[in-house]
Structures are given as C-alpha cells and as structure tokens.
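One protein chain omitted, others in place.
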Amino acid sequence: MSSIGLIISFLFIGLGLIWLLILAIKGREVDRRLIFVFIGIAVSVPLLFKISFSEKATPIVRDVFYKIENLPEGSKVLLSYDYGPSMAPEVEPMSNAFVRHALTKNHKVYFMCLWATGQSLVATAIDSIVKKEFPDKVNGIDYVNIGFKAGGTGVLNVIITDFRKMYLTNVDGVNLDSVPIFNGIKSLRDMDLLVSIGGGFPGVKEWVLFAGAPGNIPTAGGCAAVSAPLLYPYYPRQLLGLLGGIKGAAEYESELKDVYPDRFADMPTPGIAMMGPQTLAHLVVMAFIVIGNIAFFVTRKKKV
Amino acid sequence: MKKQVPLTITFIVGVVLVLSVFFPPVETLGEDFSLFFDIIAVFAFFLGGGNLIRVHTDRISKKKKDWGFSMITIGGFLIMLAAGLFKLWNPGDISADVAATGSLFQLMYDWMFNPLGATMYSLLAFYVASASYRAFRAKNRDATILLVAAFVILLGRTPLGMYATEWIPESFSLLQIPNLAIWIMTSPNLAGQRAIMIGIALGVVSMSLRLILGVERTHLGTDNE
Amino acid sequence: MARSKSISIIILLVVIALFILSWVIKATTFESDPDRISLWFSVRDAFFITMAAFLTLAIFSFLYKDNPYYKFAEHLFVGISAAYWMCVGFWSTLVGNLVPNISETLSTFFKVPYKGFHFTYFVPLILGIILLMRLSSKHGWISRWALAWIVGTTAGLNLIRYLRTDFISQVSNTFVPLLVDWKGVGPFFSDFSLSSTGQFAMTLSNWVIFIGVFCGLIYFFFSKEHKGIFGTASRVGIWVLMITFGASFGYTVMGRVSLLVGRLTYLFKDWLGLIS
Partner (left out) sequence: MKLKTLIVLMIMLLMSYVPAMAQGDPDVINPEDTTVAEVITPAPATNLSASDTPNDHGHSIDLSWDLSVDDGAGMNNVIGYMVYRATSMDGPFESRSGLLLKTTDYIDAGAINEYENGYMPDHTDYYYKIRALTADTAVYSDSEIFGPIQSYGQWFNWERLAVLLMVAGFLFLTVFFINKAKKGADLFVRRLAGIEAVDEAIGRATEMGKPILYVLGLGTAADIATIASYTILGRVAKKVAEYQTGLIVPCYDPIVMTVAQETVKTAYLDAGRPDAYNEDMVYFVTNQQFAYVAGVNGVMLRERPATNLYMGKFYAESLILAETGTVAGSIQISGTDEISQIPFFVVACDYALIGEELYAASAYLGKEPLLLGSLKAQDYAKAGVIFLAIIGFLSLMFGYDGITDFFHVR
C-alpha cells in the first residue's frame, strides 16, 4: 500500500515539477494556485497511503527524554499546555508523549495552561490518555489539573512564589489544600521538572525567563518549529532540552518506543506518521526554490 | 491639564515599578500590577465587543457592501456570548467550568472556533511554498546568502540531506548536511538572534525610559479638543 | 452577468445539498454509537462535524480566490471569537480573581471562595470603569488616565524585565572562550579536523558567534554613518542577519506543513472516514 502511494506521489509530483521547470525555462509566469496544488498533493498523498520514514533522536531531544527517564520515581513534573487547538497538530504529539512517559515512570503530574485554549486540550489528554491507558492513576494523588489563569507571565510571576495566590482550586473546584498531590507544595520551586509545551506567547521562553531561570528549576520544552530557533540560545544552560516541531515529537516517540518496546507497542505515533508528508513537502519546496531561481535567471538573461 | 495628569500618572507608576524590583518590601508590586492589568483588559473586551456591534450594525443599517455577512458576525457573537455568560447546556451549576464538556460554549468552540482557527493557520503551509518560490531568488548578495542558508536547513530537515552526504568521513562530519544545518542553527543563527535580542532589549529599555520621562507621548492624544 | 449569478446559485444549492447529505449520513452512522444515547445527540454531533468540515473547506477556498463561502466563515469566526474572549475573561479573571477579593455577596453568588476584602483590587476596578468612560463623548478624555496607567505599568515592567533577562543574559552568554580547550581533547590545535563535535568546530562556532554578535550590533548603530571599517562590519552584520533569517525560514516549513496535515487528517479521517 505505502509503496504504491510512494510511487504515485513521486510520479505525480515529479512529472508536475518537470512541467513547471519547462514553463520556467520558457520564461512563463507560474500561477501561485499551481504551487498550492503541489503542496496539497505532497501532503495529502502520503497521509492517505501512510508513507513514513525512520527517525533517530538527536541530543537535544535525548536530553529531555533522559531527564524524565532518570528522575527518581514519584518526582513532581509540571506540564503546561501553552497552546491552542490551532497549534495542536504540531505539539500535541509531544505533550501526549510526555504524559505517557511521566506516568509510566510513576511521576506525579501537574497539568496547567497559560493559554485559555489549552484547557480543553488538557481535559482531552486526561480523558483519552490518563484515564484510558493508566486506569490505576488517581486524580488528586497521581495527577492534578489546575487549569488556566489569565495573565501569562503575570501568572508565572505569582506562582513562582505561591501557587495559592493564583490558584485557589483545581479545575474541579476542589480547594488545593484538600488535594493530596499539593501537600507540601507551595510554589513552582517545589517542582522537580517544568515542561512547557507551546510555541507562542506565553510559552517555553516565558517559562525559562520567568520560572526556570529565576527559580533555578530544571525546565524543558516542546515547541512549534517556528519558535525553536529562538529557544536555542537558552539550551543547555537555562533550558535542559527541547523538542522542536513535529520532528522533535517523532524523535521522542521513537526513543520511547525503543526504550519501552512492550509498553508502547501499540502507542499511536502521530509524530512519526506526520514526518511522511513533511519530507515530501520539503522536497517540493526545495524544488520550487530551484525552479524559481532558474526562472529568475532565464528572464534576467532575456531582458539583457 | 488634560495631558499633564496622564503624563504624571505614567511617570509615577513607571518609576515605582522600576524601583520596586530593588526593594524587597515592595518587590511583589509588579505581580499585583500584572494582575490588575488583566482585570482592566477584561473591561476592555467589553469596549471591543461594543465597537464590533457598532461597526456591524452600522454596516447593516447603511446597507453597505456585504452587509448580509455582518448579520452573521453579530449572530455568531450574540449566540457565543449567551452560551458563555449564561452557561447554556452546561451540565454543571454556576461554578462549573465555562467550557465544560457538553455545554454549547464548548461545542461551538470545538466545532467552529477551533477548526476555523486551525484551518486559517494551516494556510501557512501553502504560503510558505509560494513565498519561497517567489522571493527566494539570488537577486543580490544578501538574498543569495538568505537563500543558501534556507536551502541547507531545508535539506537538513529531510532524509535526503543525510543520504547525499553520508559518505563524508567522520573527521569532516561538520560538512555533512544534517550537522551543517545544526551548526548553522547554533552558530551564525544564534549570533544573529543574539544581536537582534540585545538590540531589542536596549530599544525597549530606551523606549520605556522615554515613556516614563514623558518624551514619547503620541499615544496620549492632544490637549486641544 | 446573469449567467455568473445563476452559476453561483447552482453552486450554492450543490453545497447545501452536500451539507445535508453529509449530515444525514453522519447521523445514521452515529446511531449505532453507544456513546450517543439519543437521536438528539447523533443529529447534533453529525451537524457539528459536517459544519466543521464545511468551515474548513470554506477557508481553504480562499486560496483560489475571495468568495462568499470564505466571507461566511470569516464573519462567523470574527463574531464567535470576540465573544469567546469576553466569556473566558469574564469567568476566569473577573469572577475568578476580582470578585473573591472585593465582595462576599458576589462570591457566594458565583460560588467562588471568598478571599477577604482587599481595597487594592479597587484600582483595576476603577481604572476599568474609567476606560469604559470612553463610550461617553463628553467624559471620554478621562479614559486617558487609565491608558496612562497602562503605559506606565508597561514601561516600568518591561524596562527591568528586558534588562534583566534578554539583555544581561544574552550579553553574558556571548562571553565565550575563543580558543577552545575542548573537554578531554587537549590543548588547542591538538585535534585539527572538521568533525562536527571536534575542537575546531567548537572554536569556529565561538568565533562566528562572537564576530556575528559584534557585527550585528554594529549594524544596529543608528547615530553613526556606516562607512569605512564601520561600514564593512555593518555589512558583515547584515550577512549574519540574512543567514539567521534564511535558517529560521527553512526551519519553519516543517511546522507549517504539520498544521496542514492536522486539517487534512480531520477531513480524511473524522469527516470522510478514508483513513483510520
């Protein structure tokens, strides 16, 4: 199935690109809608035929993985969902992998979000992953969801000194003092690891600047590819590791599968699956750049 | 007078906040002010909502071009507002989460707001391609540098880059495309980012000073009304 | 003209027919679903799933050209999103943070834990009301006080924040040794290879970062003409910036494609059921 898809898509795209090239050499203007069609095909065909390639974790991803892996059992890990549904396809595979990994290692997981739109995503994660795959984990003891507060960096400024100044209750309306997992937890400084997943503002950068660095708390992140270059300056000093875009997610997933081949044999790997369309789309974009430049030089020569 | 009072307020608030950082007894002032800021922002949302209604009713009443669509805006706005403020179809009581599962608010969020936003965002995949076709051309030296850097990174993000340069021995592994891509990201890219960051930080500091000192005051409008 | 109008009406009818068709088919497939306990739920969910697919396609149609379906989606989106933020702001900030600090009666009404009366919370309340005075043409000018407060807060917080985090940390990170005695490799020049983890690569990186930041900053000098050595350095600065921009652009393509994958997955999987 996937090899047929591969042949079809390569044939389709290859012939199309050759045609584009001929147009370019003739010096004709190419309609942008034609370019859109190519991208559409390059993305949807691998999706329909499930074409995927193998991945290997890079150091920056391994650093995050082995931080969670090597924390002693029962460590407190805070996951902040700092993204909205629009960014979810790219970063949700990461947050799902983090949740699975942390719960498998029996860490205590604290869910929160700095984006209002993150609330429903946390709820989905708890319903579809925690409750289904880890039925023995108890809300309030093994994990808790404290939800969203408006204010972005303002929230971080407050909870780095005191959670209870900002959060009176968890999302179910239970006072934090009656939630066992919050016993002895005053502020972010009591966490063993902060993980922010998000690409916009506030996101990983704000977690580093307003929580991780001032509180000296280990901070890791997962972000959309677009913000990854911005975060490299903080790695490895203030940010212990980073998952950049879907490639980072795919690497994390493959590492998880390698280390726990039995536990996660049937784990869905949206990250790895999504790398198929990625690769083809990249090839198409590169082909466009090359053809665009040929067109440019041809027309310039004609003018001269 | 109408301008002096605001300038004084800006000055006092700014100076107090700057100094509060250095004096532990008032250190938390910044926190409180951020919190206040959020509360004021919510009041502003009502201002925005009012403006939205005004603009669109105006379009409808004057039968401006596309006025029919303005009715859709107002309709969507009112339904969503009612669903959220009155917690329609919400399984819980008044203390329940506004976006609780099953509520109209959550349904509209999940099936309208969310797909619309995600689709709008995904248009970028097409625009990235059209922009790279149109604009990545070796017109001059600067553009060529930009083009080459982008190309190497793109190659590095695909298996193709690895296959093409796998033959390069370990002692020259920097020249392998994936490594070169990472090197570009962590060295020249980092330098560029850093220069911009330092510049921006200084720009922000300088701009903030100008605001506090009242040198920059366009935003406060004028005295003669 | 009349012909194009009749074509667009035909298209509209086809779209409506397809919408209803999808709605009905989805509803019938849902009927066997145990999660949806009544007919109402299957009809409702089928409507929403079809609606989401319709809106997705409506937005995509913009790639071809501006059209009534895009206009519909756009106007709907503007309306519901404006209301969304008002509701979230109302419940999470006003009810969640303001009410528990100013009024016990309101706290009981909204069933939020009362935190005691704090008069400082009247500052944002009053400023918020002042801001709303804008709606009055006579007393509109007073809203500037609230704006002045906001600008003062912004300036005060940002001044320190940027100085402390971005400025100082970035400057201190630029302090790198320009001759790298790379861990365990030995003194400089003992390992002269182009290995990506080697000493030479490390040293090269540090030099590039140092010179890059140096020249980049020179480019941002505004009060000196870029001539002579200064001009050369500024030109190198532009090159470094161009590499940065090219690299960021190339790196981002991946993220953008992911988003498209997400939407297409919805269409293919959740709506059409083509893939599992």
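Side notes on the structure shown:
Letters A, B and C name the chains as they come in the text, with residue numbers starting at 1 for each one.
Here, a residue touches a chain if its C-beta (ideal position, glycine included) is under 8 Å from a C-beta of that chain, and two chains touch if they have at least 3 such contacts.
What you are looking at is a predicted structure, and each value in this text was computed from that prediction instead of being measured.
From the options B:Ile79, B:Val128, B:Val152 or B:Met185, the residue with contact to the unseen chain in the full assembly is B:Val128.
In the complete complex, the hidden chain is touched by one of B:Leu7, B:Leu146 or B:Ile177, namely B:Leu146. Only one residue from C:Phe60, C:Phe77, C:Trp145 or C:Phe200 touches the chain missing from this view: C:Phe77. Residue-wise, the contact with the chain that is not shown comes from B:Met207, picked out of B:Leu104, B:Ile168 or B:Met207. Contact with the omitted chain, checked across C:Val43, C:Leu106, C:Leu125 or C:Leu163, is made by C:Leu163. Considering the full assembly, B:Val21 is the residue among B:Val21, B:Ala83, B:Ala99 or B:Leu154 that touches the omitted chain. Within the entire complex, the positions of subunit C that touch the omitted partner chain are 59, 62, 65-66, 70-71, 73-74, 77-82, 84-85, 116, 131, 134, 143-144, 147, 150-151, 153-155, 157-160, 163-164, 167-169, 171-172, 174-179, 210, 213-214, 217-218, 220-226, 241, 244-246, 248-249, 252.
By the touch rule set out above, subunit B reaches the unshown chain at residues 18, 21-25, 27-28, 37, 40-41, 44-48, 51-52, 55, 58, 65-66, 113, 116-117, 120-121, 123-124, 127-128, 130-132, 134-136, 146, 193, 196-200, 202-211, 213, 215-216, 218-222, 224. Seen across the whole complex, the unshown chain contacts subunit A at 32, 72, 86, 162, 164, 177, 183-186, 189-190, 200-201, 214, 226-227, 229-230.
Note that in this section only the chains that are shown with their structure count from here on.
Using the average of C-alpha coordinates as each chain's centre, B ends up farthest from subunit A.
Closest chain to the protein centre (all Cα atoms averaged), using per-chain Cα means: C. Averaging Cα coordinates per chain places subunit A and subunit B 18 Å apart. One inter-chain figure worth recording: subunit B and subunit C are separated by 5 Å, centre to centre, where each centre is the mean of the chain's CA atoms. Separation between the centroids of subunit A and subunit C, computed from CA atoms only, is 14 Å.
Residue positions of subunit C with contacts to 2 or more other chains are 63, 85, 88-89, 92-93, 97, 112, 170, 173, 244, 247-248, 251-254, 256-257, 259-260, 262-263. Among all residues of subunit B, those that touch two or more other chains are 30, 34-35, 37-38, 41-42, 95, 109-110, 114, 117-118, 120-121, 125-126, 128, 132, 147, 150-151, 154, 157, 182, 185-186, 189-190, 193-194, 197.
By the touch criterion stated above, subunit A contacts subunit B in their complex at residues 30, 32, 35-36, 38-40, 43, 53, 58, 84-89, 119-120, 123, 147, 150-151, 153-154, 157-158, 161, 171, 173, 229-230, 232-233, 247, 278-279, 281-286, 288-289, 291-293, 296-297. On the subunit C side of its complex with subunit A, the touching residues are 63-64, 85, 88-89, 92-93, 96-97, 100, 112-113, 115, 161, 165, 169-170, 173, 244, 247-248, 251-265, 268, 274-275. Subunit C meets subunit B in the complex at residues 44, 48-49, 51-53, 55-56, 59-60, 62-63, 71-94, 97-98, 109-112, 120-121, 123-125, 127-129, 131-132, 134-135, 141, 144-160, 162-163, 166-167, 170-171, 173-174, 193-198, 201, 204-205, 208-213, 215-217, 219-220, 237-254, 256-257, 259-260, 262-263, 266.
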